[in-house]
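With one protein chain withheld, the remaining protein chains of the complex are depicted in position.
Right, subunit A next:
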Amino acid sequence: MSQLIVENIRKSFHKKTVLDDISFTVEDGEFVSLLGPSGSGKSTLFHLIGGLYEPDSGDFYLDGKKITGKRGSISYTPQSPSLFPWRTVLKNIMLGSELFGKPDEQEARVMLEKAGLGGYENAYPHQLSGGMRQRVAFVRSLLSPQSFICLDEPFSALDELTRLEMQKWLLAIWGQNRRSVLFITHSIEEAIFLSDRIIVLSSNPATLKREFKIPFPRPREEDILLTEEFLKWKKEIYQELKVLQ
């Protein structure tokens, strides 16, 4: 049960406005994607939600509580995997829960198995491929105790097939406990396949451009990727993004 309200967020770096008056809400158990051109400020928005730095104006509320500038209230997968090189895969994914008490090693092992990383428990990050590292970072945020998850392009380094596998897996896990997810991606298809709602950001500065409600019923199967309706959505969102370039 976690609802995130983003309210009139503004942020500039060195007089250059990056985010301009961004407001939206992620409802409890909702899966929302952020689409926007590179450099539009998506990662910056995550850093602000996570309290890394404070917005120039505006506030964030999680379950009605103001979390602006407060750290540790969301679980987060950074755009670069940011794994600790001296920790094994297993130790890495338990880091998030370790910060708040006792990590559950059994659960961690099960999750690794499910993410297709079984047998890599004791490997070090440098022994993994880029895509595997991303998956580890993703599992780490799933195992973190916070109930609101922010994912910054978690699958960008994966090949088409693995990516689809991971998307299906994410949907399955998400379907089980329905944590709220805010998801950044560059892929329109990925956004449509996963999300309840897609928010399109313009760039320079980022403003909220448009919202799309994706009506496909859940649970979703991969065959919707080939339907007329899916293509129609893809076209529409593509047009929207194209105008931004």
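Keep in mind that, in the parts below, a residue touches a chain if its C-beta (ideal position, glycine included) is under 8 Å from a C-beta of that chain, and two chains touch if they have at least 3 such contacts; residues count from 1.
As a working rule, contacts and distances are computed from a predicted model.
Asks: Could you check which of "Septum site-determining protein MinD", "Nitrate ABC transporter permease", "Carbon-monoxide dehydrogenase large subunit" or "Cytochrome C oxidase subunit III" matches the UniProt name for the chain that's left out?
Replies: The UniProt record for the chain left out of view names it "Nitrate ABC transporter permease".
Asks: With the missing chain put back, one of A:Ile74, A:Ile93 or A:Met132 would touch it. Which one?
Replies: In the full complex, the listed residue that touches the missing chain is A:Ile74.
Asks: Which listed residue (A:Ser82, A:Ser129 or A:Thr227) would be found touching the missing chain in the intact complex?
Replies: Spelled out, the listed residue whose C-beta touches the missing chain is A:Ser82.
Asks: Which listed residue, A:Ser33, A:Ser144, A:Gln167 or A:Ser202, touches the chain dropped from view?
Replies: Counting the whole complex, the residue in contact with the absent chain is A:Ser144.
Asks: For subunit A, which positions touch the chain that isn't shown here?
Replies: Residue positions of subunit A that touch the missing chain: 47, 50-52, 71-76, 78, 80, 82, 84-87, 95-96, 98-100, 124, 126, 144, 146.
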